[in-house]
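Data first, discussion second: the structure below is written as structure tokens.
All protein chains but one are shown in place.
Let's look at subunit A:
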Amino acid sequence: MDILISSLVAGLLIGSVFALVALGLTIIFGVMDIVNFAHGEFLMIGMYTGILTVQVTGLDPLFSLPVALAVGFALGLLCYVGFVKYLLRGPMVAQLLGTFGLMLFLRNLVLLIFGSEDRGIHTGILVGKSLDLGMGVIIPATKLAAAVLSVLSFVAVYVFIHKTKLGKALQATALNRQAARYMGIPAERMNALAWGIGGATVTAAGALLVNFWSASPYVGLLFTMIAFAIVALGGFGSIPGAFFAALVVGLITEIPGIWDFFTYTFDNDWMADVPMNSFKYTGVYLTYFIIMVVRPRGLFGWKL
């Protein structure tokens, strides 16, 4: 029983972080219909930002969050103004290949600067601590903090988009770019804002993740894939959709734990021999694949 509850809790916690990862992707897609392949690389840069902040300032890793937000926002803006703006003039395929190139560029840049070694944070007030909920259910403090802060950030962005004038302008641009422009909304600046928020949220997620997830220049791809699956599941451009889809995806990655539960409940030998752990992310990709085949606009998507 403990393994079942542990797995479900772990799934929901990591799902909350995944939600913040996917948020930027869905905003950028919603506003400008561009798929950002470099999304995971932003997260990777967030991880390195976290590590560097800790190393340089000696502060606890949790305090690297504001730094990561600032770095991410600046990076998003820079990528838009210096690069993506020009891609928009080209055909769709140029946009796809363009962000793909951005991904390769960022990855190799980090590889050049930091090398390919895995790095992690091994100190901090939360590292190594955990909450014991009884019955063998144990929640590592770093994960809980990451999940809570992710949800808070997510809600903040949601409120910003729905309650502020700027946010509404962003939403309007996403709904109908032409009409928004007629209303005097500067579409160009909205694009830049979308990239800024997109960059900031995913970089923040990286800074939260690095407390328990080791960083390497190659870590981005996994998260790009996960974010794609979440955005497909939740509907392209849908923010609440992304949140719930992220929780579902978080639970999907915990299928091995649920499998273990049944293995030990039935004390089943063949079930114990199935290497479920090796297929942790297969479920996520499979979900993505099925949605793409059955309903390419995403499960709850409203954009065509």
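Here is the rule we use: a residue touches a chain if its C-beta (ideal position, glycine included) is under 8 Å from a C-beta of that chain, and two chains touch if they have at least 3 such contacts; residues count from 1.
Following the convention adopted for this analysis, contacts and distances are computed from a predicted model.
S.K.: Which name from "Proline dehydrogenase", "TonB-dependent receptor", "PDGLE domain-containing protein" or "Branched-chain amino acid transport system substrate-binding protein" does UniProt give the chain that's left off?
M.R.: "Branched-chain amino acid transport system substrate-binding protein"
S.K.: Quick one: which of A:Phe63, A:Phe100, A:Tyr264 or A:Tyr285 touches the chain that's been left out?
M.R.: Final answer for the missing-chain contact: A:Tyr264.
S.K.: Given the contact definition stated above, which residue among A:Leu12, A:Ala74, A:Ile138 or A:Met292 touches the chain not shown here?
M.R.: Here the residue in touch with the unshown chain is A:Ile138.
S.K.: Identify the residue among A:Ser216, A:Ser238 or A:Thr287 that touches the chain left out of the display.
M.R.: Only one of A:Ser216, A:Ser238 or A:Thr287 touches the chain omitted from view, namely A:Ser216.
S.K.: Kindly note down the residues of subunit A that lie in touch with the hidden chain.
M.R.: These residues touch the chain not displayed: 2-3, 6-7, 10, 115-118, 120, 122, 127-130, 132, 136, 138, 140, 142-143, 212-216, 218-219, 222, 253-254, 256-257, 260-261, 264, 272, 275-278, 280.
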